[in-house]
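Following this message is one structure expressed as structure tokens.
Here the complex is missing one protein chain, while the rest keep their positions.
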Amino acid sequence: MSYEAPALEMRVITKSFAGNSVLAGVSLCVAAGEVHALVGENGAGKSTLMKVLAGVHQPDAGEILIEGRPVRFTRPADALAHGVAMIYQELSLAPHLTVAENIFLGREPLRFRALGVVDRREMNERARQLLSDYGFRLDPRARVGRLSAADRQLVEITRATVEARRCVVMDEPTSSLTAHEAEELFRLIRDLKRRGLAVIYISHRLEDLDAIADRITILRDGREVYEGAWGEISHGEIIRHMAGRELKEIFPPRAAFKGEALLRVENLTRAGKFEDITFDVRAGEVVGLAGLAGAGRTELVEAVFGAQPAEGGEVYLNGARLGAPSPGRAVRLGLGLLTEDRKRTGLCLNQALSKNLTLANVRVLVKGWRLRRGRERTAARDYIERLHIRPPDPEKTVGRLSGGNQQKVLLGRWLFADSRVFLLDEPTRGVDVAARAEIYRAVNKLAEGGAAVVMVSSDLPELLGMADRILIMRRGRLVAELDAKRTTQEEVLRHAALEEGEGAEKVMVDSYV
Amino acid sequence: MSDWIKRFLPFASLIALCVVIAALEPKFLSSGNLAGVARQTAVITIIAMGMTVVMVAGGIDLSVGSVMALAGVVGAFAMTNGAPVLEGIAAAVAAGAACGLANGVTIAALRIPPFIVTLGAMGVYRGVALLITDGKAVVGLPQSFGYLAEGNLFGLVPVPLLLVVLVALATHFLLSSTRAGRYCYAIGSNVEAARYAGVRVSRYQIMFYVFLGALAGLAGAIESARLVTGQPTAGEGYELRVIAAVVIGGGSLSGGQGSVVGTIIGSLIMGVLSNGANLLGISSFTQQIVIGAVIVLAVTFDEFQRRRLETAAG
Amino acid sequence: MSDWIKRFLPFASLIALCVVIAALEPKFLSSGNLAGVARQTAVITIIAMGMTVVMVAGGIDLSVGSVMALAGVVGAFAMTNGAPVLEGIAAAVAAGAACGLANGVTIAALRIPPFIVTLGAMGVYRGVALLITDGKAVVGLPQSFGYLAEGNLFGLVPVPLLLVVLVALATHFLLSSTRAGRYCYAIGSNVEAARYAGVRVSRYQIMFYVFLGALAGLAGAIESARLVTGQPTAGEGYELRVIAAVVIGGGSLSGGQGSVVGTIIGSLIMGVLSNGANLLGISSFTQQIVIGAVIVLAVTFDEFQRRRLETAAG
Partner (left out) sequence: FVAAPACNRKAGGGRRTIAVIPKGVSHFFWQSVHAGAEAAGRESNVEIVWKGPAQETDYAGQTNIVEDAISRRVDGIVLAPTHKDALVPVVERAAREGIPVTIMDSGIGTENYVSYVATDNRQGGANAAERLAQRLGGKGRVAILGVKAGSVSTDQREEGFRETIKAKYPDIEVVAFQYGESDRARSLDRATDILTAHPDLDGFFASNESSTVGAVQAIKQKGLAGKVVLVGFDSSPNLIEDLKAGAIDSLVLQNPYKMGYEAVKAMVAKLDGQTPPRTIDTGVKLLTKENLETPEMQQLLKAP
């Protein structure tokens, strides 16, 4: 076989921000038609490396070669011009534009070239065609700002794949997706492969990578520590390379204990979103909430928390009715909601880590009128250590943390708040395996301490490993309740996806078996 | 049907306002008065068209009043030095565009907030206008120049109204149908997203400021034509009125929102209110109270209508 | 060391400015002149402290100039009706706080942009001030009232300077060391995130507008004392100067950013510039150009220093 230059090569890239080294000489080589997995702990530098490739950041040293020829990307437009497109981890869409406008942003089909008139009909038509080809159920004319996180991720995927001619980088593209939609994505990736594109895929879900990856590069602390074919290395070894240590068990055992019903939801209804939802959660219990994207789980927990209105039904906390619900009231009564969308409803991105971490419970830091900043820092250090937040700097602006570390800060906020009832919506989105184990331990500790936990997750192994009971929602209704210890992923998925008069065969489950 | 209501909706409070005023003072509806309102609001509306574009893209320009004065003076000088009227107008537009270019380039190059750059520019352009005229109005302009402000096309349509319509159509076309318009909303909505998508953000930002500057220049020519003098002190405080027109019309200080129709309505609400109050002979003290209160009410009214419609339709 | 530089940095351009002016005109440094600068900037600085809080929380208030006038007039009326000076001042502060409360409640209840609400309020309060005084200044205030503006503590420290320092310390404490301060930055940075974290957003927003209103009231009392008259037309155009002070000091129109120290520097840069230009006898036309240009330069300078420091040290 004659030597052929790889589609894309990055050579000894180094990059530092404000004197902190993030990438210390990383090389990466991807062939055409190959899916290259890029893995590493949170903050290892994966996103930064890819942003260098996409022209967002300029490397301090090192070079990029496309088909053997060195190139310089000083802005994203340059990378796009070379056919390199990227799905960003922190979704980067224009909320005021429509789905179609976002998909074609920068490459609008034109009608009168000289005037630069956008051919709207053509654009919508092509967007509709693409979305249906990809199996994404989205209206091209819908405003992106009103879409759920999952749907926005689909838009982002569509945009990048259309734009890519040589290489597409996917930075955790499935973090908001359920298995069903992820499967559509994998099909799409296989198709891109066939068309000879290089795909770089970043994920913390090793099961996903099993389905598509050809090669793997592992980063640790801004260095590459392993490179090889995907099949040559076991999950355990990957985790060891990532974390630099062995991981004993992902789902630690929890002392069985069940007390009073702390949270009781009765007939909660909001037309078109969820209907007639009744369940309760007892002290010491972890209840999982499963469903496909759009099943209404997020709407339900937000309504319980009072962040969204409910049209009927009641929520009882500790037996007392939670009238006129609002987040302020809920928090004071001991309810906490870890939101699904950390950018929109979670973090104050331009504020310091410590301020974000303590926001839901500033009260305990105050003595007299004065806020004890020492206490705040101590608390922040405590959670930074417990959750392995990197870099361990309480004053760091949260928006500058890596995605997974941002998620940990958000979780830390609710661990720090003295809540008794926790509603955790996708608590481990984008979190690496090792840190996930920490989070599970933390959740177990909460339950053992007498808290009630509702865990919404699209990651079924996580639900099965953590929950006592699993409630399943389908199209806004509670359709089943399963004992987590005695059920399987297939059974959960069957309940979640079953259409009236349809068999379970239609459900895509192969990514988990 | 519901689509029809949606199109009609932004007008609701403006129409309500007109009905109330007309009921109290029938002269409000006389064609002479309506033409007068068109003339009185033309300058603000034209600048507000450009401001809509800049604000949709997430920017702001406090220097428009000064640009208007400087451009008006430059155009007037051109005419007193013998240039024909059309060239004088062109000179004003060009001077405005040059100011806009300076603003845009400074904002894009220094990467400091447009608020600061244009705050500084406001002083600089005003100072230059005063300096080159020695603070005096430029007189001796050709009488035919007055046609730009006071003329009627076919003896019927006031020329400034025609200009407003043309500028509005152009701006609407720019914002809603062209690629630059898409980028404008994208930049104001999420500048990072626009950059990631390969949009040359700085280039477009500069273009938008130039567009606004040119329109401020045109407005300067009209304002000069109204009084047939170039005034270095014209347009003081206009920046607030222009920005108010955009915001009343649904624009936002944080970008990504705003429309030509909305801005026109915003400008007309303010113009009609002031005209109505004058016609009704409301004392100038009470007038300020009434206008202030009605602006808040009008926006609230529209906003509530919009919300109701949205929850109703989905 | 690097920490020390960081603390010192925001002053850099202000100090550079003072050095240049002092070199050109040594009288600038005379204690009389510096006290004069303190007096001249006191009113703007005090309102700007409140505006910092409101803008950090993502709001804006265009009505401050009108609130100041109305409060000054109310305080003056109280005194002409026999209230002692301290009660007169208290009346002004209370009137200001009441205006702030009205603004805050309207903004929180109607959920329309603060820009619109306070634009309307600007007209309403100004109109009320003019109406209750019939447009005339309120005279006949006790001479001792002048002490608030013209007095010196221990014959040395101008009273307004003392007030500025007290207000600044209180605001700094509020923003950096209280629960409300934490919430203020959180609300301005991401209002939804703050709400989801259990912050009672409306309540705090209202509180911030009341705080600003009260300070505008205090400023109104000082302005009245300076002139020993209650002026219904006081403070016109102050909103822009106050907002400019906040933005020059690092605040942002989109919230989440800003600090007391920054705002003070912003206000002083503008005050020193204008005083320096007066001392140097720069003509009022040239002065506008110089001040405009130097504002942009000063902010650019500070910004570039900051960026250099960030990439160098971290």
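Each chain carries a letter (A, B and C) given by its place in the written order, and its residues are counted from 1.
As a convention for this text, a residue touches a chain if its C-beta (ideal position, glycine included) is under 8 Å from a C-beta of that chain, and two chains touch if they have at least 3 such contacts.
A quick note: this is a predicted structure, and the numbers were derived from the prediction, not measured.
Shown chains touched by the hidden chain across the complete assembly: B, C.
Here one chain is not drawn; of B:L17, B:V43, B:A197 or B:I291, the residue touching it is B:V43.
For the chain missing from the display, the contacting residue among C:M122, C:A221, C:A234 or C:V247 is C:A234, taking the whole complex into account. Contact residues of subunit C toward the unshown chain are 27, 30, 32-33, 36, 39-40, 43, 130, 135-137, 139, 146, 149-150, 223, 226-229, 231-234, 236, 274-275, 278-279, 281, 283-285.
If you put the missing chain back, the residues of subunit B touching it would be 25, 27, 30, 32-33, 36, 39-40, 43, 130, 135-137, 139-140, 150, 223, 226-229, 231-234, 236, 274-275, 278-281, 283-285.
Note that in this section only the chains that are shown with their structure count from here on.
The distance from the centre of subunit A to the centre of subunit C, with each centre set as the mean of the Cα atoms, comes to 43 Å.
Looking at subunit A, one finds that none of its residues touch two or more other chains. Residue positions of subunit B in touch with at least two other chains are not found.
Those residues of subunit B whose C-beta lies close enough to touch subunit C in the complex are 60, 62, 106, 110-113, 115-117, 119-124, 126-128, 130-131, 134-135, 237, 240, 243-244, 247-248, 252-254, 284-296, 299-300, 303. The touching residues of subunit B, counted against subunit A in their complex, run 177-183, 185-186, 188-190, 192-200, 256-257, 314. Residues of subunit A that touch subunit B in their complex: 54, 56, 75-77, 80-81, 86, 88, 92-97, 101-102, 105-108, 110, 115-118, 120, 159, 272.
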